[in-house]
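Structure record follows, encoded as structure tokens.
Missing here is one protein chain; the remaining ones are kept as they sit in the complex.
Take a look at chain A:
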Amino acid sequence: MSNTELPRNDGLAFDPAVVEAVRVNTPASQRRAASLPARRSLKKDHQAAWLARAISMIDLTTLSGDDTPGRVKRLCAKALQPVRPDLLEAIGLPDLTTGAICVYHEMVPVAVEAVRGRIPVAAVSTGFPAGLSPFDLRLAEIERSVAEGATEIDIVISRRHVLTGNWAALYDETAQMRAACGPAHMKAILATGELGTLKNVMKASMVTMMAGSDFIKTSTGKEAVNATLPVSLTMMRAIRTYEAMSGFKVGYKPAGGVSKAKDAVTYLALLKEELGDRWLRPDLFRFGASSLLGDIERQLEHHVTGRYSASYRHAVG
């Protein structure tokens, strides 16, 4: 998204009426999400192309306490060469990379050096994953990551503002974080697994978009429940509503929970159905994932050779 011709979301003034107007019928959302995989099926070349597209939109992620420079460098190398060269040649996409690399602040310099500007480096920030460190430190953390070369910042919102209905506070907090990001693009992590209802997910989506988020993102990957199709449907519909209100296109990032190639295709099908083709690009969509790539690699080898693959036939990320 650092490379985009789209105008950035400047945000809108906080309007409580937008929050009050939110209605989400959960069973209807669940039915739509449940029936979608059976309604859209991709086969052969189309499946391969869609899987390659999925790779191009992965934020290849490592967010672990045991991350080391060596581990991060290896992941960066994988991001730049996500699939075996012979397979990429076979499908005619030799320069395919993932969308970005996503790391903790401490690993930003390592990652920036490793990717050599070929893909963006995203940093999780603001007291990730709970978002409960002192607010001034959270803002300072953003500024430090941007200063070290991160061009995308994944912030976490204060869930307590959602759970207590303090939408103005959520707006102010998010707007200040957006200001702290400066030129870096901001992805607002809603931690949807902790918000209780789809209605809260949509309200939080609307508020963080009004506050200027470039992307809205489901989860840190650390909650008990991460990205799901009903949550994705809800957030995509919020993005569509926000575009109708403001004219700005906001990106979407499901994170955690998407680990199978088939699931990735389902998410992209939902995206195409609900938001349209323009969103099927890395400036408006990302998967936050670590193990998804491995499954896609195996599917691509199957596509090229007609033989089912094994994980050891692909380089470790």
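In this section, a residue touches a chain if its C-beta (ideal position, glycine included) is under 8 Å from a C-beta of that chain, and two chains touch if they have at least 3 such contacts; residues count from 1.
Criterion: contacts and distances are computed from a predicted model.
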Undisplayed chain, where the name is taken from the UniProt record, one of "SCP2 domain-containing protein", "Gas vesicle protein", "Polyamine-transporting ATPase" or "Aldehyde dehydrogenase (NAD+)": "Aldehyde dehydrogenase (NAD+)"
Chain not shown: contacting residue from A:42, A:169 or A:225: A:42
Hidden partner interface residues of chain A, rising order: 23-32, 35, 38-50, 52-53, 56, 91-93, 196-199, 237, 240, 268, 272-273, 277, 280
